[in-house]
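As you look at this complex, bear in mind that one protein chain is not there, while each of the others sits in place.
When the chains are written out, they are named A and B in that same order, and each has its own residue count from 1.
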Amino acid sequence: MIASNSVGRAQGRRRFVGRTAVAVALALAVTACGGGSGDETGDGNVTLTVAVWNLAKTPEFTALFDAFQRANPGVKVKPVDILADDYPDKVTTMLAGGDQTDVITMKNVTDYARYSSRGQLADITDAVTSTDTSKLAGLPAFNVKDKYYALPFRQDFWLLYYNKKYFEKAGVTMPSQLTWDEYAKLARSLTHDEGGKKVYGTYHHTWRSVVHAISAAQTGGDQLGGDYSFFKDQYEMALGLQKDGATLDFGTAKAQKSDYRTIFESGTTAMLPMGTWYISGILQQKQKGATDVDWALAPMPQRPGATGMTTFGSPTAFAVNKRAVHADAAKKFVRFAAGQAGAEAISKLGVVPALQSTDITQAYFSNTGMPTDELSKKAFQPDKVVLEMPVSEHTSDVDTILNEEHELIMVGDKSIDEGIRSMGDRVKSEVLN
Amino acid sequence: MAQAMTRSAPGGSPPKRPAWRGILIGWSFILPNFLGFALFTLIPMLAAFALAFLKWDSYNSPEWVGAANFRRLLSDENFYVALRNTFAYAGGHIPLTLVAALGLAVALDRKLRGVQFFRTAAFFPYITSLVAVAVVWNMLFNPTAGPVNQFLHALGVDDPPRWVASTDWAMPAVIVTSVWRDMGYYMVLFLAGLQTIPKEYYEAARVDGANTWQRFWKITLPCLRPTTFFVVVMLTIQSFKVLDLIVVMTDGGPGRSTLVLSQLIYREGITEGRFGYSSAIALVLFVIVLTVTVVQFRLNERSSTR
């Protein structure tokens, strides 16, 4: 349509199209600089805007804001509430439009990599170097060429939830450390019928991390590398359980949008490998009386001969918008949230803070409804938490491919070897070329 | 294409009126809608098309890359997969929805006690929450426990398709679901169209001894042509840019077996931040649909002048 004005001389037309295109695009880029307005409220008071998801359902944000406002009387935090579902899409669009919201929550590390590489976030490296951040879990994930554009305030990692009722009934106790083989055997033996309803030994949710991230963490494999043979053992275990009916089959779980909370809280499974975010979820449901599941925690199963407890996880962080109106206050907030006071505020809600110390763990387990046994506490202190998916410019492209092939293996459309081979081939030819 | 359009002749303007008057009056009708349309849809759309020749991450200044985005397209396997799937979807969805919607409209265009209930029921799939649609239809299509396959088993099919758990049968399952969902929507359009057919035609045909089937072919269908044409064009366009049902039902899977162009446009643009490449795909989609639409216009023209 753009070409309609040119009169057929190919070259002239091309030049015209080119100029028009650049002009339009430049107009876009230039216009992007305007818009928004700071809301300075007279007497030195600052209203700090923070982009968060689903404020009403995410109490840790409110807790952080309250704590921060108490510590900084001059600052008022005004949340910009965005739906959790499509949070990154809206943030991308807003930032493209030149939005000036001061603080932006980074839902995951992949999004962080994207915003930081475009230069949309302010450099806050000095906040890292000026304090002791050795106890801040998940921080290395935010290192971009020795610069930091965000600080994590929350760090979730994976462990094994189990339903104590089914263990007691079967007369077994949860061993203090399982290997994957022992786990699979246990899952098979715990599968049974209960009053006409099937109880699965374990439930693997449909996310690829259940197979991929854990094997990468425990074998040291690289999910961005293009060679995925290290997934094989984990696939054999997962498909074996599925074949024997010891876990809900992937195809059904995916198509019926099965909900791991429903499965665990209704007693449909004896075990559930899942992230620590679910702890606060169970606590709430039990408080409301929506479930009577008697639960506890165990470490993630390990590979045979492994030393120590290795699992995977992912941090959540705050970053400062490069176009922030109140950049200083914003930075202050980011540091506050990642610090001791922030950690205390959110651990009261059953949320796992990025800042780790024995005090905070103790405080965490003193929440009402938490399991009190030693194994649960041990599970909560893994020796090594590997980042769920490494960060690079290729992360999300590789993620898409691995997801697609994972699905094909799990529904039985491809054999494990075929699937792993085509993962490698596709990643190499489509992304790493 | 652009030239062909600007050359188009005035549609046989009636005598006695100067051309400028027609232009003035014509535009005065069109302008209110056109202004809003041009400002808020056309201009951003043209900007997006311009992006197809640029590299843009939504933030930094764009970079002129010429046809690089299109070259990338030619070697992108995902694009071919999505293109093929989109055509497969359109090829199934368009005719089936057309027949279902027309059938419903004709069946429900009569004085029948409770006809309002049935019309409302037929429209319900369109307003049912997509999550409910996905969960229930996926349950119906469940390879082992689903009623569809149990029925096929009862019919003696030993090895029924695995539907959404299979790369070959996921698309047919999606098409069936989408026909079910959209038929009520297009039924409403057909219902409105049916009201233009004068009752007298049917009365006359009855006197001549035409049966129901003949009346449908000789009166209903020809008189309904403007509506049918509208429905066919809209169905084509909507099929080629299908997105939401697929995202909720299969999310392109298993593997890439139901990945469609709109999904790829969305993923490459908003998610991956390759706005130039995303626009290039959108431009290709636009050209495809435009071609199909022009053909449909031509065919309709020919059959109406026959």
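Operating definition for what follows: a residue touches a chain if its C-beta (ideal position, glycine included) is under 8 Å from a C-beta of that chain, and two chains touch if they have at least 3 such contacts.
One rule holds for everything that comes next: contacts and distances are computed from a predicted model.
Chemist: Looking only at the UniProt record of the hidden chain, which name from "Sugar ABC transporter ATP-binding protein", "5'-nucleotidase, C-terminal domain", "SCP2 domain-containing protein" or "Electron transfer flavoprotein subunit beta" is the right one?
Modeler: "Sugar ABC transporter ATP-binding protein"
Chemist: Using the touch definition from the top, which of A:97, A:175, A:240 or A:369 touches the missing chain?
Modeler: A:97
Chemist: From the list B:67, B:99 or B:192, which touches the chain that is not on show?
Modeler: B:192
Chemist: Pick out which of B:30, B:67 or B:157 touches the chain that's been left out of the picture.
Modeler: The missing chain is touched by B:30.
Chemist: Please pick, from B:53, B:141 or B:266, the residue that touches the omitted chain in the full complex.
Modeler: B:266
Chemist: Footprint of the hidden chain on subunit A, which residues?
Modeler: 1, 28, 31-32, 34-35, 53-54, 56-58, 80-86, 89-90, 92-94, 96-99, 107, 248, 252-253, 256-259, 261-263, 265-266, 268, 275, 277-278, 281, 285, 290-291
Chemist: For subunit B, which residues reach the chain that was dropped from this view?
Modeler: 4-14, 19, 22-23, 25-37, 39-45, 47-48, 51, 58, 107, 109, 112, 114, 116-129, 131-133, 135-137, 139, 145, 180, 185, 188-189, 191-201, 203-204, 206-207, 218-219, 222-223, 225-227, 229-230, 233-234, 237, 240-241, 243, 262, 265-266, 269-270, 275, 278-279, 281-282, 285-286, 289-290, 293-294, 297, 300-301, 304-305
Rule of thumb we're sticking to: only the chains that are shown with their structure count from here on.
Chemist: Would you mind writing out the residues of subunit A in touch with subunit B in their complex?
Modeler: Within the complex, subunit A touches subunit B at residues 1-4, 17-18, 20-22, 24-29, 32, 88-89, 92-93, 95-96, 114, 118-120, 251-252, 254-257, 396-397, 400, 404-405, 407-408, 411-413, 426, 430.
Chemist: Applying the document's contact rule, which stretches of subunit B touch subunit A when the two form their complex?
Modeler: Of all residues in subunit B, those touching subunit A are 2-3, 5-6, 46-47, 49-51, 53-54, 56-62, 64, 66, 76-78, 131, 134-135, 138-139, 141-143, 145, 162, 164-167, 250, 252-256, 267, 270-273.
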